[in-house]
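Only one protein chain is missing from this complex, and each of the others stays in its spot.
Labels run A, B and C following the written order; every chain starts at residue 1.
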Amino acid sequence: MKRFDCFKSLAAMLGPDDIVVANVGPISREWNALRPSEANLLQVNLGLCAAVGLGIAITLPHRRVVILDGDGNLLLNLASLADMANQGLKNVLHIVLDNETYEGGGGLPSATAGKADLALIAKGAGIENARVVTVLDDFAQAAGDALRSSGHRFIVAKVDKGTVEKLPTLTLDGKEGKYRFARYIERTEGKQILRPRYTHI
Amino acid sequence: MEIEKARIVVDGLKEAGINFTVGLPDSQFHEVYEQILQDPSLKYVGAGNEAEGASIAMGAWFGGKKPALIIATSGLLVATFSLARLHLKEVPLLVLIPYRGDLGDPRWMGIYKQFVEPMLNSMDIPYKIVSRKDEIKQTIADCQICAEAWLKPVAVLVTGEALW
Amino acid sequence: MVNRADLISIFGEMVNDEMLVVTPIGSTTPLWERTGRGPTSLTSVSLGMCTPTALGLALALPHRKVIALDSDGNLILNLCSLGTVGNERPKNLTIIVFDNGNYLSGGPGKGKPGMPTATAGNMDLAAVGRGCGIEKASIVRTEAEFKVAAEKALKEDGPSMIVAKIDPVDVRQTKNFREDRGPGQDTRENKYSFARHIERLENIKILKRGGG
Partner (left out) sequence: MESQAVDAVLQGLKQSGVDFISLLPDSDFSGLQKKVTGDPSFSYCAVSNEAIGVGVCAGAWLSGKRPALLVPTSGLLVAAWPLTSLCMAWGLPLLLLIPFRGDIGDAFWLMGPYKDTTEPLLGVLHIPHVVVSKTEEVTKAIVDAQGSTISWQRPVAVLLTGETIK
C-alpha cells in the first residue's frame, strides 16, 4: 500500500473545515500536494505531531482534527497516546503512516519493523478504536468509518517505503505557516489569536 | 588588501548570487570596494552610516535583490540597532566585514577584538570567520545560503591570510 | 495645521495597487492600516529606517512607484539617508514626511505632545532635502496643498519630497502608546505578506522555500 494512495482516498473524504496536523517530511509534502488548504498545519517537528494535534483537539472540541503521524515520530513521544486517551477526545482521527523506517534518516528500520505493534500499544494506552490496515480498501473503510462517527480513532496504515516523484515543494516555513493557520482559525472561529490588545501595564 | 584576494572576495559575492551591495568603506577593503564600483552587476549604494545601509539593503531584498552589506568592523557597532531590528532580525542579509582588531592585525585596533564576536552573538547573528584565501568563496556562499534559508543576517569576518 | 489621519486618508485614495508604501513605527502605521493596505505595504519599520528602506526598494524595482510615509523624528535619526537619495536619484521614489515637530511616541500620551524635534526649532527638512540634491522638495501646510503636491509627486519623475506640517498630536490617537496594539500585523507577519505581495506583482521569487 502506498502512502500517497492512502492520502488520495482520505483527501476525498475530508470536508473543507477538517483540521489536519501533519508531520514534517514527505508526509507534509504529499498531503499538501493532494489537499492544499489553510486548515493544514504542516511540518510539525519530530515527535510532536500528536501533541500539537491534542492541544488543538482540546481547544476546538467541535472541529474534527486529523493527525497524520509517522511511526518514528510517534515512537519518539509514545506517551502521547496515553495522554490523548485520558482526555476522552471525541473529535480525533489519528493516522500513523507506518513504513517501519526512519526514511528521512537514511532508511534504517524503526521499532515497528521489529516487534512493536503501535495499534496494540494504543489499545494498551486506552484508545479502544485502534486497528492496523495493510490494504487500501481497508484503509478507506477504516477512515470512512472514523469520519462518520465521533470519537477518538487510531489507524496504523502499513505503507511502502519511498515517496512520490516530483512533489511540489512546500513554500511556507514554520513562522509563515503559523500566521496562515492562526489567521484561518481566527476567521473560522471568530477568535483573536494574533496581536491581542495588551493593556496590563 | 592584495588585489588578487579582493578579486576572490568580489567573485565570491557574485557566485553566491549577490547583486546589490551597500556599504561604507574600510581601508583594508579598499580594493574590494573599487572592484565592486566597476561592476554594474553588483550595484553599489554608498550609505551615510551603516544603520542606514542595512535599511537600504532590507528594502532591496523586498524588491527581489540579493543584498550584501559591506562595512568596517567599527561600522558593525554603528549598524547594531538596524541589524537588531531588521524587521525583527528576520530579513536575509549577508554582512561582509574585514575583521580589524583580530589577532594578527598590526594596527592599534585591538579594541574591536573584545566587542565584535560577543556582539554578533548577543544579537543572534550567526557568523563565520575566514582566514585562508582559498576558503573565501566557500565561506561567502555558505553564509549567503543560510541567510536566505534562515531569514536573518549572517556575517562573514575576513581575517588572517585572507585579509592581509 | 492639518491632521495626519486626514492626510493619510486623502493619500490612501491616491495610491493604487501598483505602488509600494513603506511606513515607520509610530502612529502612521495604524492610521495607514485603516486604509486596508497594511498587508500590501511594509509597515512598522523601525526608527530611522523608513526612508532608507524605501530607497532600497526603489532601487531594486525602478519601474515601480515607491512612497515612504516618514516622519520628522524618524528621518532626522538617519538624516544622511537624504544624501544617499540625492546621490542615487531614483525617479520612482517619493518621500512624504509628516512633520509634527515632536517625538510623539516618546511623549506622555493622553493627547499631549512629546519633546520637540529639531524641526520645531530652526530645521527645515525640505531645505535639507534640496541641499542633498532632491530638488523637488516642498513644504505643505493645508490639505489642498498636500493634495496638489502628492498628485504631482505621483505623476512626475522624482525623487521628490513633501514635508507636511501637521498637528503636534493625532486627534484620534490620544491613548498611551503602550495600549496601542491590537489588530494589524506584527513585523514578522508583515514581512511575509509584503514579500508575497511583491512576488505576485513582479512574478519573482523572494522567499525561497519552506523546506521539509
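Everything that follows uses one rule, which is that a residue touches a chain if its C-beta (ideal position, glycine included) is under 8 Å from a C-beta of that chain, and two chains touch if they have at least 3 such contacts.
All values reported here derive from a predicted model rather than from experimental measurement.
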{"item": "Left-out chain, listing which of the shown chains it touches", "value": "A, C"}
{"item": "Full-complex contact with the absent chain, from A:A79, A:L108 or A:V135", "value": "A:A79"}
{"item": "Among A:S9, A:S37, A:Q87 or A:T163, the residue in touch with the chain that has been omitted", "value": "A:Q87"}
{"item": "Contacting the left-out chain in the complete assembly, out of A:L60, A:A111, A:L147 or A:L167", "value": "A:L60"}
{"item": "Interface with the undisplayed chain - residues on subunit C", "value": "181, 186, 188"}
{"item": "Sites on subunit A contacted by the missing partner chain, in the whole complex", "value": "19, 21, 41, 44-60, 77, 79-80, 82-83, 86-87, 174-175, 177-178, 181-182, 185-186, 189, 191, 193, 196, 198, 200-201"}
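One rule holds for everything that comes next: only the chains that are shown with their structure count from here on.
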{"item": "Centre-to-centre distance between subunit B and subunit A (centres being mean Cα positions), rounded to whole Å", "value": "43"}
{"item": "Separation of subunit B from subunit C, taking each centre as the mean of its C-alpha atoms, in whole Å", "value": "28"}
{"item": "Interface hub residues of subunit B, defined as touching at least two other chains", "value": "90, 151"}
{"item": "Multi-partner residues of subunit A (at least 2 other chains)", "value": "173, 175"}
{"item": "Residue ranges of subunit C touching subunit A (in the complex, touch as defined)", "value": "178-179, 181-186, 188-189, 192, 207, 209-212"}
{"item": "Contacting residues of subunit B [partner subunit C, same complex]", "value": "20, 22, 43, 45-49, 51-65, 67, 81-82, 85, 87-88, 90-91, 148-149, 151"}
{"item": "Complex interface listing, subunit A residues touching subunit C", "value": "24-25, 28-29, 42-43, 169-177, 179, 192, 194-199, 201"}
